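For this view, one protein chain was removed and the others were kept in their places.
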Amino acid sequence: MTDALAAPGVVEGFLAASVRVATPLLLAATGETIAERSGVINLGIEGAMLAGALAAALASTGAGPLAGLAAGAAAGLLVALVFAAVALGLGANQIITGTAVTLGCIGLTGAVYRRAFGAGGAGLSIPTLPTVELPGLSALPIVGRALFAQPLPTYLALAAVPLAWWALFRTRAGLRLRAAGEAPELAAAQGVRPGRVRTVATLIGGAFAGLAGASLVLAQVGTFAEKMTAGRGFVAIAIVVLGRWNPLLVLPAALLFGALTALQFVFQAMGLAVPYQLFLMLPYALTLVALAGVVGGVRAPAALGK
Amino acid sequence: MSERLATLAKALAAPAAALALGLVLLAAGLAAAGYDARAGLAAMADGAFGSWYAFTSATLVRAVPLVLIGLGFALALRAGALNIGGEGQFLAGAIAAAWLGVALDGWPSVLAAPLGLLGAALAGALWMALPVLLRARYGVLEVISTLLLNFVAEALVSLMVTGPMQEPTHVYPQSAPIAAAARLPLLPGTRLHLGVGVAIAAAAALAFVLRQTWWGFAVTATGAGARAARVSGGIRTARVSAVALLLAGGLAGLAGGTEVGGVAYALYPNLSPGYGFTAIAVALLARLDPLGIVASGVLFGALEAGAQAMQRDAGIPSVAVYVVEALAILLVLVADAAARRRQGTMAGVSEAAA
Partner (left out) sequence: MQALRGADFTLAPGEVHALLGENGAGKTTLMHVAYGLVRPDAGTIHVDGVAHAFRTPRAARAAGIGLVPQHPLAIPTLTVAENLALALDWPVAPGALAARVREETARLELPLEPAARVEALPVALQQRLEIVKALAGRARVLLLDEPTAVLAPVEAEALMRRVRAFAAGGGSVVLITHKLEEALGWSDRVTVLRRGAVVASGAASAFDAPALAAAMVGSGAAAPRADERTVGRADVAAAAAATILVRAAHLEVEREDGSALAVREASFELRAGEIAAVAAVEGNGQRELLRAVAGVLPVWRGMLEVAPPVAFIPEDRTTEGLIPALDLTANVVLGVGRAAPWVRGFRLLWPQARARTGELIAQFGVRAAGPSAPASSLSGGNQQKVVIARALERHPRVLVAENPTRGLDVAATAAVHERLRAAAAAGCAVLVHSSDLDEVVALGGRLFVMSGGTLRAVGDGATRAEIGALMAGVRVA
């Protein structure tokens, strides 16, 4: 992060850091948006992210960062499969299942990590993804470096947003998915298979969360640590709410969370005595306000969690 | 009474089996990963139950917050509300307890310590007031609002210990130590504090309320069938679940109070190693039964205490016990789903036969 601030302008550096911090959040939230639109709230994405992070660290060490990305997505998908089997297959409570899955992932990743990298694991350096500068665009003033001089996962996230929006709101499959999330019984009467649709959506969400974990390791932190996601999966769920279950609004919501996190680095770097924690609270407060419908009527999918 | 013990034993049998199965799976996993599983389990048992000191100062001390938060989670869920904000309410209680603990310097201990706990419980309930309000007024899912407030509480703790509540030297991100008068009495020779009594009393009180009072029945009816509770029982279900949620917040806040007053003696970030989430497992494994929660809380306390020993003595990462917790919850969920399915078909059969 500090290297980002070393870039010419403070504003430019701040923007670049915001986007970088927001990238894993955006990936996870985009996937969760798809899942929640189908009626599934998966608290297990925190665990899926963690599993993705570790898988990326392992695969990247062995086969390079691109393999790391793929492994991260695969790990997230696998975790989501466990969630789907219990919560959708057996009809268990989604919240409790998701909590258990996350708990299990914390334990599993911790144990595997210590086994693989030794007790301390300190100084573990993982091959990371290089920054890809888009010629020309990255030279644009102010936003150039923030948007066009980022590692691969940022571009993936930025591409996934319109794609997810298009799939949800412009395709028949997306319509069927949303129908399953609004009224599964009525949707079934129209020939939709809610169980199958929700499983697929959950798996997509899991893969995105795994990718998010991988990007955290490969493009942001450069190493793995126990519990390193530190609640980012839950934050992603808040972002989905703030983004009104719409990928196009999830993007600015994720950037807001990223920017407010990046702000604390700016303050620290500038030696300002502003309590940055207030900025940390702000997005959650905003999300709660948004939930209450004070900011123009937000509505969750009618059958979310049921 | 013996009948009740029998039902309690029956209710605990499946969760205990789930936990045991979880441990077996963990051992298998550890062995497969090349760890010395036998040594690990031995170290674990030793660290949790090996000595009086280990049992009281490691196992029981960890069980206290788990039991208190777990009781609250169980009460709310029995009323049909999901509180996954135990972590945040715990921290709210811890902030209040730390603040009172410093402010009540000079007060007699018989007042300062209870006031600290009372303040913590109120703070926890207050932290829950917003989700309750949002649910009642705007229909906001308490699952999401309580989850979000966990992060706000974390940030608030961080703000407090670097700002208004920071220790006098302004070097460390923590509060000043609380006054000796505000500290909970310890069992001589151990680090076990009065919080264990508070937790047991809370469990007994909750067991009484749920089993022997009309309000306790209203809670059960609200959770099991809110519509029937309203139409046939005249129960104001919205109010019942709101009160249950507030009490859940209060219990989690109380846990923050016992942790500050009995263990930490100060406020600092990362005060909770995830008690709020582990407590969910504690409550579920006990099938939401208050006395069962005491038992499963001790088991989980032992698990976490043993995990520390396992890491120290056998080199096995302590976080591995989370796998046991997760497996136990998932196994309970699977068993419940199977039972539901069995019951469903049986009801269907008798319906058809009638």
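A and B label the chains in the order they appear, each numbered from 1.
Heads up, the rule we're going with is that contacts are C-beta pairs under 8 Å (C-beta built on N, C-alpha and C of every residue); 3 or more make two chains touch, one makes a residue touch a chain.
Every value quoted in this text rests on a predicted model; they were computed, and no experiment measured them.
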Open item on the list: From the list B:182, B:221, B:245 or B:302, pick the residue that touches the absent chain.
Closed with: B:221
Task: Options A:81, A:175 or A:278, residue touching the unrepresented chain - done: A:175
Task: Touch with the omitted chain, as defined above, among A:11, A:134 or A:183 - done: A:183
TODO: Spell out the interface residues on chain B facing the chain that's missing from view.
DONE: 211-217, 220-221, 224-225, 227-235, 343, 346-347, 350-351, 353-354
Open item on the list: To test your reading of the contact rule: which positions on chain A touch the chain that is missing from view?
Closed with: 169-172, 174-176, 178-179, 182-183, 186-187, 189-192, 299, 301-302
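Everything below uses one rule, namely that only the chains that are shown with their structure count from here on.
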TODO: Mind listing the chain B positions that touch chain A in their complex?
DONE: 29-30, 33-35, 82, 84, 130, 134, 137-138, 140-141, 143-145, 147-152, 155-156, 158-159, 162-163, 274, 277-278, 280-281, 284, 315-327, 329-330, 333-334, 336-338, 340
TODO: Give every residue of chain A touching chain B within the complex, in rising order.
DONE: 41, 43, 82, 86, 90-93, 95-97, 99-115, 119, 226-227, 231, 234-235, 237-238, 241, 275, 277-278, 280-281, 284-285, 287-288, 291-293, 300, 304-305
